[in-house]
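Left out: one protein chain. Kept in place: all the others.
Per-chain residue numbering starts at 1, and chain names A and B are given in the order in which the chains are listed.
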Amino acid sequence: MTHSGEYIRVRDLDVSYDGITPAVSALSMDVAEGEFAAVLGPSGCGKSTLLHAISGVVQPQSGTIEIAGLPVGAGRGDDSVPIGYVFQEHRLLPWRTVAQNIAIVLRAAGVADDDVDPRIDHYLEMLHISKFRNTWPLRLSGGQRQRVSIARALAIQPAVVLMDEPFSTLDEVTARVMRQQLADLWQRSNQTIVFVTHSIREALFLAGRIFILTQGPARLFDTIEVSVPRPRRYEDPRLTELEAQIVEHVMDEWGYGANSGEEPRE
Amino acid sequence: MTTEQVVSLRQITGGRLQRFQAFTVASLLALAVWQLATLISDGWVPSLWRIMEALGEDASTASIYTDMWITLRRIFVTFAAATSIGIGLGVAMGLNRRVMAFFRPIVVMGLAVPDVVYIIVAILVLGTEESSGLIAMVLALIPFVVNIVVGGVGARDPGLDEMSAVYRLRRLRYLVDVVGWQVSPSLIVATRTCFAFAWKLIVLVEALSQPRGIGAQIYYSFRLLRPDHMIARALLFIVVLRLVEAIIFAPVEKRFLGWMR
Partner (left out) sequence: MTRSPETTQNLGARLRASWLDLALGALGAGLPVFLWWIGSHTTTFVPPIGEVIRAIPDFVTGEDIWPDVLVTIERVAGSLAIALILGFAAAYVMHRGGLWGRVVDRYVGLMLGVPSTIAALLALYVFKRSEVGVYFVVSIITFPFVALTLLQGLRSADRRLDEMGDVYRLSTPQRLRHVAVPHLVPYTFAAVRNEYAHAWKVVVLAELFAVNSGMGARFARAFDRFRIVDAMLWLIIFMIILLGTEYLLLLPSERRVLRWRGSGMEGNR
């Protein structure tokens, strides 16, 4: 791949939902092929919007986004890179069972009929939700739905996975198991993952690089390389130390500096 | 029009006994008021007794069933045409801005034209054949269906559209599995409304232009100054319509709306 250093290439991105108030402004960042990138930013700053733009469902006001050298957005052809997206909300079809929800995207991704069922079984197993195979999403808990959404994104085995706070609705123990599995899965594949989270430790545990955004409208504030060798341990004291440093580092920028009192800075 | 609420709101509450009670009270009260009207109007309003007699007479003539069958067939033909065209157009308008921009004024005008005008114009242009009245009905019904369906399509969850785009669902898949299911409640409202309005309109069409059919019979009795038969025939056909609704619409609705519960 010629673009390996900038597999996902975001340049001068401006996104606005109403055409007036910007949600993302002049954001540039690059994600390398096979990289696990985490995105941190204060609530409402535009993280989900960034993923929306990368996936092509939101048209930027200006700026460019390319994946593997191809522009994303409307008219994304069949030859463009397949994307799995775990939305912040589950976005499952309520009138289809868990298995049918996954089967629909598998078929759309061109998976052969014979492979559909085994694939579904495999990923449901991985996310510990096999017993809900034939249940409707509205009968599941929030965390169970979120795991179905993750299974759906991973099952098409896409080159790029976008994840928007995928573990935020899970209990801590389940979340840890899931994080470990995701880390293992990523190491075995060469998928490129962009992972939005509010948990700094989660970002440190999973990612090779962390992109820190500013308050909304989001710009890139800083990029942090996580050089702790894998496999990592969630309780690793080095992660604790890095976490404290990052909190210290963003405090000012996110509007909680010494001079700004309790109010977020404008 | 507000018939949307007809389906969602008219759920009679209470148990079997209470409903029976209400039905009895409603019927008795209506009968009493009717009888009073008969007395006051000295004979212009037919008495219950005469209506009962007419009912017995009509129900035992074979030709009335032929008329009912003719009218039912007409209702079904226009209903099928109007719902399929209306749903297709409504979905296209709801999904595509250009289609919406083009058809919106036509639908607004279509809603404003009185039913009588459709029918008279159709008779003038196409003659008094059966088909001209039916075409007029279809034209009069389509705007209602479109209006309801457009509302349903417009209220769909944009999140699921985005999901479908990311996972590149094929067009047909998207239409059936994503749009279709979200729109299904409003499709049911649309078909119900269309059916109810088709019945209201067919009476007019048949009265104005047809020799056979229940509407023609009703109008015929009117011209012969036989209000008792007029009412009896309308009542008989209303019973048939209720049966059709209970047999066809209720089960379909149950099946389609099952996932919501």
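Operating definition for what follows: a contact is a pair of C-beta atoms (placed from the backbone, for glycine too) under 8 Å apart; a residue touches a chain by one contact, two chains touch by 3 or more.
The structure presented is a predicted model; accordingly, all values stated were derived computationally and were not measured.
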| item | value |
| --- | --- |
| Hidden partner chain, touching residue among B:M52, B:V125, B:V176 or B:L243 | B:V125 |
| Option from B:L36, B:M52, B:V108 or B:V176 whose C-beta touches the chain left out | B:V108 |
| Missing-partner contacts on subunit B, residue numbers | 1-3, 5-6, 9-10, 12-14, 18-19, 21-23, 25-26, 29-30, 37, 41, 44-45, 97-98, 101-106, 108-109, 111-117, 120, 124-125, 151, 196, 199-201, 203-204, 207, 215, 218-219, 222, 227, 230-231, 234, 238, 241 |
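One rule holds in what follows: only the chains that are shown with their structure count from here on.
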| item | value |
| --- | --- |
| Inter-chain centre distance, subunit A versus subunit B - centres from mean C-alpha coordinates, in Å | 50 |
| Residues of subunit A that touch subunit B when the two form their complex | 52, 55-57, 76, 78, 82-83, 85, 87, 89, 91, 93-96, 104-105, 107-109, 136, 138, 152, 156 |
| Contact footprint of subunit A on subunit B as seen in their complex | 159-160, 162-163, 165-170, 173, 177-178, 181, 259 |
